[in-house]
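With one protein chain removed, the remaining protein chains of the complex are shown where they sit.
Each chain carries a letter (A, B and C) given by its place in the written order, and its residues are counted from 1.
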Amino acid sequence: MQIKRIAIVENGKKYFIKDTNISLNVSEGEIPRTKMKEDLVETTKGNFIHLYDANFKDNFQNIQKPAAIINPKDAGMIVAYTGMTKDFVVIDAGAGSGALACMLASLCKKVYSYDINEKHVLAVNENIKNLDLKNITCELKDIYTLDPEERVDLMTIDVPEPENVLETAKKGLKAGGYLVLYTPQINQAQKVIEKLDNNFHCETTLEIIKRDWEIDDKKLRPSHNMLGHTAFLTFIRFYPKLNDVKISKKVTNARKDARLERAKHKKTISEKEKGNMISDF
Amino acid sequence: MQIKRIAIVENGKKYFIKDTNISLNVSEGEIPRTKMKEDLVETTKGNFIHLYDANFKDNFQNIQKPAAIINPKDAGMIVAYTGMTKDFVVIDAGAGSGALACMLASLCKKVYSYDINEKHVLAVNENIKNLDLKNITCELKDIYTLDPEERVDLMTIDVPEPENVLETAKKGLKAGGYLVLYTPQINQAQKVIEKLDNNFHCETTLEIIKRDWEIDDKKLRPSHNMLGHTAFLTFIRFYPKLNDVKISKKVTNARKDARLERAKHKKTISEKEKGNMISDF
Amino acid sequence: MQIKRIAIVENGKKYFIKDTNISLNVSEGEIPRTKMKEDLVETTKGNFIHLYDANFKDNFQNIQKPAAIINPKDAGMIVAYTGMTKDFVVIDAGAGSGALACMLASLCKKVYSYDINEKHVLAVNENIKNLDLKNITCELKDIYTLDPEERVDLMTIDVPEPENVLETAKKGLKAGGYLVLYTPQINQAQKVIEKLDNNFHCETTLEIIKRDWEIDDKKLRPSHNMLGHTAFLTFIRFYPKLNDVKISKKVTNARKDARLERAKHKKTISEKEKGNMISDF
Partner (left out) sequence: MQIKRIAIVENGKKYFIKDTNISLNVSEGEIPRTKMKEDLVETTKGNFIHLYDANFKDNFQNIQKPAAIINPKDAGMIVAYTGMTKDFVVIDAGAGSGALACMLASLCKKVYSYDINEKHVLAVNENIKNLDLKNITCELKDIYTLDPEERVDLMTIDVPEPENVLETAKKGLKAGGYLVLYTPQINQAQKVIEKLDNNFHCETTLEIIKRDWEIDDKKLRPSHNMLGHTAFLTFIRFYPKLNDVKISKKVTNARKDARLERAKHKKTISEKEKGNMISDF
């Protein structure tokens, strides 16, 4: 059930309200159900409580998690790197808890999610309902053999043998679409890259590392606690060709891309790059 | 002018097409304008060229950049961490080249962007036009003194003295909304954190670090080239209170959050956290 | 008391032996004291146990730790960056547990260590004894007001206000010697850098980050557990001048150094740099 409203006491204490038709009875006093839509309420004990609408994040933090969920640092990179827009249609497999699928659905047009674990599919569908998402489905299907319902802009893949999704990707991606692999092990990425043919262009494999800082009037330093690793992200773009050719030199463009990126960070884009027609491939 | 179509030769060479009403004349031969909508065209020289619609990313890579643009790793983290959805309304200042503002606009409902540099405002408006975005404006206004048109879900701030936007944030953020600071220097973040009162809760200041890998049949290692730093991101949530109180202990919750996150990464959420009402503050 | 010998059973189990004049009696059987110097002994129960001399590391792992000890990644960087040799004479303050001081003493000619906490001084002296080090002293003295016994090659400083050691450094460092600051907070380093005059050249402030990997036939990925931060290291070289001048631009050379280092990593040094006389300052 969705969190509808959040109540915050002056001292910062928070209450999550799932049903606004019943009164809230807490140690600070009671808020009658008739006042659940107001911004600021004085409780029966004379305390002031602020009320506001719960947003997607408030609910997202409470989804069911039968499997480890994707970290915001990684989910965000997928959205930003692939240039996702509201018009994107996405295939996500294996869905796991559905965190990535639901997060993408909150931003894009349509998400098809799949998992081969029945418990996961049940949890994802529960999460979809609680997050009140209308543009996402989760089905018990195997991505390795999936026959996609339509060509999509993005496929996000978190399965043990991602090299087995390449044929599905050819059938399911639009020209110019992205295949993104989420792989805990680096050699999982390597196996896919070795199997790519000329229909795919591997742009990069990367890790996103998050360092939290602790800051107050005394502290100004990174946090001692740190999550050392979640997964490697591999970004592969699909450019369909007439004749499949095995790529002899299966190198990523990471080196070139990094150089370009460093250059871009410092100065504006060169005249050449502003030109009408560019070949950067 | 927007890139409409992309032409890819079998060998991988790419051409960006901005005007589909004129024929493409390249070394591989000519594609007449009448065939610009087709998927696969044989040129006058007998070469095959694939054509597909350019997407947002293809155009985004070619925006005008009078100022350094935000890196996908940082833009993505802002989207994912704040739980942005299609319904978000956003204020972005200083817009710079408008990269973050345009990227957010491609995902959300409405973006108001501001900059005090006239050249930047012109470039952003040019980029808005070329990216064909209808839900974003850019105006020559100072965020320090801005009177917001409406309360928004998110304010993204990249200005030299972000501590000066706190009053605007109080007037411009919805309850539960996020103020996100993008600061190259760590002491810029510290100055803001020191000035926060009880209407704001600083959740964390963090860095997102990207490491590219080079992978082929011989290589399996991180890239030597690496961008060492872009900026620190500070995530502050707005919970309006009746009485403003200066916070004595201005610490971020990074430590607690990191512990929680590590725990979440490993196992499913505890029963307690699934409960109906939670105070996590 | 020092670990003298280590006993290892065939299955990998280890025993640390501090007194070789008494027999070892463990679940695998007994090793009589007369056989303590042998390489391989059959116990009274017929099990084989290997014996070998404990080394510095085996003993170092068991030192007393009244205060957090320096991490090998940081201690190693100090040794390698400063070009320490067996001939170095070092001042270390505040000694804490004496881990850095003892580690340096195991490599160099002489270490003077100081702390203002009596408990620390006692622990360091105990550790010195147990590690059987003859070339290190630890005294209850304040580095801020210390009158150094001799000019040294290196001063390693881990105190709350390192800006207060600059006068001691001028009296205690040889020309060309290094002042190295170990500061948990980044603004501690900044305060020192702001106070430097023309007798000091700050070469860099840096962090050393260690990422462990987990590797077996299934795993090939960074460890989830990671220590996010220990301290910042600041390397300042002492070049005494006739007239003290406040430095107007107190910038570190990190940028130039990083560029140089990247270049060096890739190719051999240029002819110019091989020349007879170089000014690199």
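Following the convention adopted for this analysis, contacts are C-beta pairs under 8 Å (C-beta built on N, C-alpha and C of every residue); 3 or more make two chains touch, one makes a residue touch a chain.
Just so it is clear, the structure is predicted and the values come from calculations on it, not from any experiment.
Asks: Could I get the residues of subunit B that touch the absent chain, sorted low to high?
Replies: 184-187, 207, 211-212, 218-229, 232
Asks: Against the chain that's been left off, what residues of subunit C make contact? List them.
Replies: Touch with the absent chain occurs at residues 6, 8, 10, 12-18, 26, 39-40, 48, 50, 52-58, 60, 62, 64-69, 71-73, 75-86, 103, 106-107, 153, 174-176, 186-187, 189-190, 193-194, 198, 201-202, 204-217, 219-220, 223-227, 230, 232, 239-243, 249-252, 254-255, 257-259, 261-262, 264-266, 268-269, 273-274, 276-281.
The working rule: only the chains that are shown with their structure count from here on.
Asks: So how far apart, in whole Å, are subunit A and subunit C when each is placed at the average of its C-alpha atoms?
Replies: 43
Asks: What parts of subunit A, by residue number, touch at least two of the other chains?
Replies: 186-187, 207, 211-212, 219-220, 223-227, 232
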